[in-house]
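Submitted below is the structure of interest, expressed as structure tokens.
Of the protein chains in this complex, all but one are displayed in their positions.
Our next item is chain A:
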Amino acid sequence: MVLFSKFRPLLQTVFKPTQQIQTIVKRWSSERRMRMMISEFNERKFFDLFHYYFLIGLVPTFCVVFYANVFVGQATLSEIPEDYEPRHWEYYKHPLRRFMAQYVVQPFDERYEISLHAIYTNVMRDQLKALERKVRRLEHARGDNKGWFYRPQVDGLHELEQKKAAERSEGYSAMLAPRELPPPRSWPVAPKTD
């Protein structure tokens, strides 16, 4: 890859000048002539991009993988010691896989537990909804109970009306005073209170 840039001078050294004129439109330079060359723009652009992506992408990756395989090494299989619960990344062998399990990926057991929780929650929700539907159905069918969602609202006028009806049914009496006296006049002049 590094030798790509050596190809063009090789081409020039192999061919004789006369052959070069026949094959490519080019002139040998004498001391005071400007060299007219075929455009090198596309070549330079290609090699620039190749080197750029190679250095940015492959070189760091290669270095990381080399370090992980040579310096760190893979794990050795061993028995789980007593009274020790291994962390979830300690179940993998390759160091890069352990790294991904430790910092990047969701643990295996966690996914399982989340699924169990989701199932449990949905089951509970379905059971409660079914219970609500059953209660509503029975109430509608039997009509013998005010709804469990019924909230009694306090109605003062209704209660007053009930009281007045009770008094009327008991009978009128001269001893009965009006519920409350009218308010004292304030217009045009308030009364004098001695």
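By our rule, a residue touches a chain if its C-beta (ideal position, glycine included) is under 8 Å from a C-beta of that chain, and two chains touch if they have at least 3 such contacts; residues count from 1.
As a working rule, contacts and distances are computed from a predicted model.
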| request: Name the absent chain as its UniProt record does, using one of the following: "DNA replication complex GINS protein PSF1", "VPS33B late endosome and lysosome associated", "NADH dehydrogenase [ubiquinone] 1 beta subcomplex subunit 10" or "Phosphatidate cytidylyltransferase". | output: "NADH dehydrogenase [ubiquinone] 1 beta subcomplex subunit 10"
| request: Write down which of A:V72, A:V105, A:L128 or A:L160 is the residue touching the left-out chain. | output: A:V72
| note | Only one of A:L58, A:I80, A:L138 or A:A165 touches the unshown chain, namely A:I80
| request: Determine and list the chain A residues touching the chain excluded from the picture. | output: 69-73, 75-80, 86, 90-93, 98, 108, 112, 115-116, 119-120, 122-123
